[in-house]
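Each remark here refers to the structure printed beneath this line.
For this view, one protein chain was removed and the others were kept in their places.
Order as written gives the chain letters A and B; numbering starts at 1 within each chain.
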Amino acid sequence: MSDKSHSAHDSHAHSPEEISRHVRIYIIVFLALLVGTVVTVGLNYLHFDSKAVTIGIALLVAVIKATLVACYFMHLISEKRMIYVILGFTVFFFAALLVLTLSSYGDLPEMTTTR
Amino acid sequence: MDIPYTSTARPDTGIYNAKVGIWLFLASEVMLFGALFSSYILLRVGALPGDWVHGLLNIPIGTFNTAVLITSSVTVVLGWAALQAGNFGRYKVYQAVTILCALGFLGIKSFEYREKFSHYEVWLKNPVTVKHGHKEVKTDRVLGHIEYQGHHPYFWRTKTLADKKVESFKIEVDPYHYSLSPKELAHARAESKGHKHEVLEIKSSDVKRLSAFTPSHGPYFAIYFTLTALHALHVLGGALVIFYIWGPGAKMWQTDPQRYMNRVEVSGLFWHFVDLVWIFLFPVLYLL
Partner (left out) sequence: MQSTTHAAPHVGHHDAHHHEPGFLQKYIFSTDHKVIGIQYGLTALAFLLFGFFLMLCMRWQIAHPGKAVPLVGPLFETLLKTTSGNSAAPGGVMNGELYNVFGAMHGTIMVFLAIVPLAFGAFGNYVVPLMIGAPDMAFPRVNMASYQFYVLGGVIMFASFFIPGGAAQSGWTSYSPLATTVDTHGQAFWLVGMVFLITSSLLGAVNFIATIIQLRAPGMTWMRLPFFVWAQFVTGFLLLLAFPPLEAAGVMQLMDNVFGTSFFLPTGLAVGGRVADASGGGSPLLWQHLFWFLGHPEVYVLILPAMGVVAEIIACNTRKKLWGYKSLVYSVLGIGFLSFIVWAHHMYLTGMGTKISAFFQTTTMIISIPSVIILTCLFISLWGGSIRFNTPMLFALAFLPMFGIGGLTGLPLGFAAADLHLHDTYYVIAHFHYVVAPGTIFALFAGIYFWFPKMTGRMMSEFWGKVHFVGSFIFMNVVFQPMFIQGMAGMIRRMADGGAGYSHAANPTATGGLSHSMISLHSVILVGAVGLAISQIPFIINLFYSIKNGRKIENDNPWQATTLDWQTPTPPPHGNFAHEPHAHRDPYDYSLPGAATDFTPQNQADPATKH
């Protein structure tokens, strides 16, 4: 019953070429993340007039960085369908929590008449 | 019967047990931090104009801390890749860097926290005239560092003035206030660069409220400390687990290398999640 044998179904690289290819990707993503950090701080000093644009840009950069970490560092890009399903439901429920709660605030009589 | 699929992947799902476990756990963590982010949004949207604090965190330090965490994130995955290639020594070096980065992050965070606890806001009963940049303004809210009997105190609040029987205290006033727009705030900061802060003498009887930038100051610092402290606890926890696997638990590399690599991968996934949270925390709390 020993599980020492390497399964052929293991999705992660075993051959040296694949490993060094992955390492190259990790380094590129690392540099991209650093650049993204500088960009986000730099853009902050531009002081856009529109609040929506400020928030939008900051979140956009953050989402791009997060996607890189998730896809490449966390190997989500080559992960199995079941993980996507679990994460899909999670994101949906988080969105529901945020959107429905915000809506119930925004729908208060005082919110819709005086503001 | 032994428990199957601890090391090898189950054929129909293609994953080993611990990986399913950690992704499920990370899903719950998304909901945890998601709820806190949602609370941040609701509190901010519900704040009265001029009441929501911004621009008081040190951006260069925060940026550096972000870089530290990103570095630790790449070293943790490079360490795993080294293990995949069979290079245990290189893995050990990378993970050591990861742990050092984690400790660095926590150290810098503690320094940031400490700095806030001796920085104050005073709400006055009667407005005073102070400078925001070069402009003179009349305001009943000033920010700054308190000086009393030769030292700079921590954690004073309104009650402290009565408890410690303080008649009056000095405050080195900041040449800006968070009720300014981000543009005005940056402008005021730039204008007053290099100039000494003006010092005001304030009588305790004139103070409506006094608070350091602690969680009880207002909703912004409440959510800032809660979010960053919870995140820091996750950094600490993750670092401890990575350390255990790196140190005391390293024997498994000899006895069951596949399972050991799985442990490294799973703890790495947690670590990346912690980095992910910070990727959102940093702009939201420091920049917006």
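As a working rule, a contact is a pair of C-beta atoms (placed from the backbone, for glycine too) under 8 Å apart; a residue touches a chain by one contact, two chains touch by 3 or more.
Owing to the predicted nature of the structure, the values given are computational and were not obtained by experimental measurement.
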>> For the chain left out of this view, which of B:T13, B:T139 or B:S181 touches it?
In response: B:T13
> In terms of residues, what is the contact footprint of the unshown chain on chain A?
Replying inline: 1, 82, 89-90, 93, 96-97, 100-101, 103-109, 111-112
>> Please output the residues of chain B touching the missing chain, sorted low to high.
In response: 1-5, 10, 13, 15, 17-18, 20-21, 24-25, 27-29, 31-36, 38-39, 42-43, 46-48, 51, 158-159, 211, 214-219, 222-223, 225-226, 230
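Everything below uses one rule, namely that only the chains that are shown with their structure count from here on.
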>> As a quick test, compute the distance in whole Å between the mean CA positions of chain A and chain B.
In response: 19
>> For a test of understanding, state which residues of chain A touch chain B in their complex under the given definition.
In response: 1, 3-7, 9-14, 16, 19, 22-23, 26-27, 29-30, 33-34, 37-38, 40-41, 44-45, 47, 54-55, 58-59, 61-62, 65-66, 69-70, 73-74, 80, 82-83, 86-87, 89-91, 93-94, 97-98, 101-102, 105
> In the complex formed with chain A, which residues of chain B make contact?
Replying inline: 1-2, 4-9, 11, 13-15, 20, 23-24, 27, 30-31, 34-35, 37-38, 41-42, 45-46, 59, 63, 66-67, 70-71, 73-74, 76-78, 81, 84-85, 182-183, 186, 256-259, 265, 268-269, 272-273, 275-276, 279-280, 282-284, 287-288
